[in-house]
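We show some of the complex, not the whole, and keep each chain where it was.
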Amino acid sequence: MRFAYLGPSGTFTEAALLKVDGAAEAERVPMPSVPAALDAVRTGAADAAMVPIENSVEGGVTATLDAIAAADGLRIVAEQMVPITFVLAARPGVALADVRGVSTHGHAWAQVSEWVAQNLPDAAYFPAGSTAAAAQELAGGEAPFEAAVCSPLVAEQLGLAVLGEDIGTVKDAVTRFVLVAPRGLVSRRTGADKTTLVVSLPENRPGALMDILNQFASRGANLSRIESRPTGRGIGSYFFSIDVDGHVSDARIAAALRGLKRIADVTFLGSYPRADGVRTEPATHTSDEAYRSADAWFEGLFDER
Amino acid sequence: MRFAYLGPSGTFTEAALLKVDGAAEAERVPMPSVPAALDAVRTGAADAAMVPIENSVEGGVTATLDAIAAADGLRIVAEQMVPITFVLAARPGVALADVRGVSTHGHAWAQVSEWVAQNLPDAAYFPAGSTAAAAQELAGGEAPFEAAVCSPLVAEQLGLAVLGEDIGTVKDAVTRFVLVAPRGLVSRRTGADKTTLVVSLPENRPGALMDILNQFASRGANLSRIESRPTGRGIGSYFFSIDVDGHVSDARIAAALRGLKRIADVTFLGSYPRADGVRTEPATHTSDEAYRSADAWFEGLFDER
């Protein structure tokens, strides 16, 4: 197996990939961007790709979902959650008082701004493409800054000293990552599954969103995430990025998708096990058995007796 | 063919039956009550029965629908509408001024009360089991009243004189009748059909009725009649008597019934041509083609490429 992921080496994305069975022994190829990682799967250069999709502090890394939807022929087959903890790392021998410049990714910088304001009020910020890139530049010895905000793992791998631990404002932050594979692959139903869709409406009218939600509600399917997203055809024109609790082979999810398709454009991005392992317990009247029993009743309507 | 109907001979119910193809030449058996007419079908004594079901002036003759629902094994296969016009009929030679007593069915009496108040303010009312029965008693010559309120047809058949024409308050009144047959029979889809259901909920809670209606709305099925009806288990416990536009072989009606069955008890009373012949034109996204196309899309989700 050959896995692509959003690099460079040592990012939280690689940490997410390492949680996938077999990935530790497989070939892991860092890619410079999410679209590049997805392209590797589409062209067959990789068997699957791990990419970030949501950040519990800053909301959706929504461009990723858009890219998967746009890249016809891809499916999400797994998700992983990785706890996000930041350290302030420096080269051995450098003290906190020596730090005049700090580098990291913009998202990470936002999360450590409180700590920095208190501990390094005069430090200059050097933007980096990723937290790992900042640490690597620092380790290289030529950096115009004295410290990097990065993951504990990268600091350890590169032999950097840790000047501050768990310095993010939001404790218990986690980021969500998804593993993307070619369209042929579908994850087996586990009972603790999630289905991701992109839905757009032919027209923008009052009640249109209600109509979409009704297709889920009337089948007993519960939404766990919804975002209206601009279509790129001007602000005001939207589509919806949606997560539903359940697997496409659950009767209620299958029924909701068929119903939804009649009234909207639907792109199915995949059904896959939830990272948190929380099982979905459908109400009695929305179980597969309830669907089977209703179908049997319906067929029986036309029996003579 | 042998048809039962709510008698006696000459009622509006027989008029409704005569509109059924072949009924004029078939054997027609008047029955003393709706339950008796339905029993005749259930036991095989008749092939079908015509019974009244709705009156556009006084609302549902709801006991009939309840009786059909209770009589497991019956199906509605046709409906007929009959215009209801009343005449004041008397034996030849009797003038309006001679009339001191009038007989008719209670429903008819309510409908002619304005005319009577103006033209026969002092007349006594003699209740009858049907308008035809009143006319027959009058024609028999021994009646304690001088006039009957009945249909023009019965007056003509019995050779009675008409002292007042179209004397009902509500002009253009029509009554709805249904033809009931054994369960094996299903009327063919015509494109102008109606489906009749009885639906009850396991529990009475806020939103329960909305949940029922949602099963129709999310499939694009339109209700043309709904009545909450007491279950007989005490006031406050209700079921719903419902008419839907469309035939059980329409994809949207079939889908609504399957969905409804999961959340409620459903009794299917039949799909049959609408008497008014008004075609149901489903919205584009609720046509059979829309259903087929959504199903094909869903099946295609799992094709590799």
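To keep things simple, chains are lettered A and B as they appear, and every chain counts its residues starting from 1.
Going forward, a contact is a pair of C-beta atoms (placed from the backbone, for glycine too) under 8 Å apart; a residue touches a chain by one contact, two chains touch by 3 or more.
Predicted, not measured: the structure shown is a model, and the values here were computed from it.
Novice: With 2 identical chains placed here, how many copies of the sequence make up the full complex in this file?
Specialist: Taking the entire complex into account, the copy number is 4.
Just so we're on the same page, only the chains that are shown with their structure count from here on.
Novice: Just curious, how far off is subunit B from subunit A if you go by their C-alpha centres, in Å?
Specialist: For subunit A versus subunit B, the centre distance works out to 58 Å.
Novice: Would you mind writing out the residues of subunit B in touch with subunit A in their complex?
Specialist: Subunit B residues touching subunit A: 73, 183-184, 186, 214-215, 217-220, 248, 254-255, 257-259, 261-263, 266, 268, 285-286, 290-291, 293-295, 297-298, 301-302, 304-305.
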